[in-house]
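Only one protein chain is missing from this complex, and each of the others stays in its spot.
On to chain A.
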Amino acid sequence: MAFEGLADRLQNTMQKIRGKGKVTEADVKEMMREVRLALLEADVNFKVVKNFVKKVSERSVGQEVMKSLTPGQQVIKVVKEELTELMGGEQSQVAVAKRPPTVIMMVGLQGAGKTTTTGKLANLLRKRYNRKPLLVAADIYRPAAIKQLETLGKQLSMPVFSLGDQVSPVEIAKQAIAKAKEDHHDYVLIDTAGRLHIDEELMGELKEIKELSNPDEIFLVVDAMTGQDAVNVAQSFDEQLGVTGVILTKLDGDTRGGAALSIRAVTEKPIKFAGMGEKLDALEPFHPERMASRILGMGDVLTLIEKAQTNVDEGKAKEMEQKMRTMSFTFDDFLDQLGQVRSMGPLDEIIKMLPGANKMKGLNNIQVDEKQISHIEAIIQSMTSEEKQHPEIINAGRRKRIAKGSGTSIQEVNRLLKQFEEMKKMMKQMSNMQQKGKKKGMGGMPFKFPF
């Protein structure tokens, strides 16, 4: 998960303050040093850090915190508010031209992920807004860049416009727009070659494309792992082209992603989307407040709930709850639930979205191997329906057969059976608790994963 390092560090700092009756100026100062170091460590540009710390410090030393009954909480609040403000509001909409087609230019350094993002954005436009985009291969410099976009186009079954690598990108853009009008495409996504912001010649080329195609959006694609230089890159591209938005890529890595803060602060342009994975549907709207909460280790419950809502069938969930109460939960149900949870995304990501997860030792660095889950699925699928309904009938011979059938070992089968039993016990306890009205069942994951 992005930013976890920052969260850890701030959390430690806040821990010291939390519960303190009175905050002195010295306390604030010490805390600000920690905040400063945490942000620097997270690759936030040092100038941005300086301003940020100054702001927070001013507010903290002022009346707001000193007079508050819970000064520690107050400081956290101030930091969070300032952080949220720095990140800006949520703005994931894409411009629509008055007269179609809407032209979007993708620009950025080499290797930022422009071509992949172009594919993802086209997919998103089609899926969410029911648009009909035309992809334009204007990267004539990098070997096989055109081929890459064409392959993506094929995967998405979307048309890709290209004129080979001997025609100037300006010309390609011009013809592509004409073609889009002809074929009634409402969006034109121009994938340009990666270039250095200090390369005058190539930046000149982008300016020409811009003048000619009059784009409604110019998206700067930035690698989330970028260090201090993010500021120079973003500023330079923005000054020369007038960027309208930023797309942050590779945010599914373990980078702390301070670049996001830096870019926001120097360009004041919104970060609209974030690339969260290798697949073509892994482009998500960027949520500034959620990011701010995540930085402060407050968990990303909103995303989790959203994911659960889109992926978990409500009727099924109710049925499941009923089954858990009545203890008639079988391996069939288990398989079902595994599938539902999995459809929400990689498990380690889901776990990390839970509040406090990065505070819990062990959970912090948990790495769930998706393959293990496949093994579990294979084991269950190798059972007969009789066995799935009544696991107690599984004797040594059956175990052997199941292990063989699923390509696992008897030990693994045993482990699963044992864990399943434990899980059922736990469910019983939980439903007892619910009946006492102590705790309301949370639709999420009421069982322990058997690994």
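Just so we're on the same page, contacts are C-beta pairs under 8 Å (C-beta built on N, C-alpha and C of every residue); 3 or more make two chains touch, one makes a residue touch a chain; residues count from 1.
Please note the rule applied: contacts and distances are computed from a predicted model.
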Among "Peptide/nickel transport system permease protein", "(2Fe-2S)-binding protein", "Signal recognition particle receptor FtsY" or "Heme exporter protein C", UniProt-listed name of the chain not shown: "Signal recognition particle receptor FtsY"
Touching the absent chain when the full complex is considered, from A:84, A:255 or A:382: A:255
Candidates A:147, A:184 or A:318 - the one touching the absent chain: A:147
Residue, one of A:24, A:155, A:343 or A:429, that touches the chain absent here: A:155
Touch residues of chain A, complete complex, unshown partner: 37, 40-43, 45-46, 50, 109-113, 115-116, 119, 141-152, 155, 196-198, 223, 225-230, 232-233, 250, 252-256, 258-259, 278, 367, 369-371
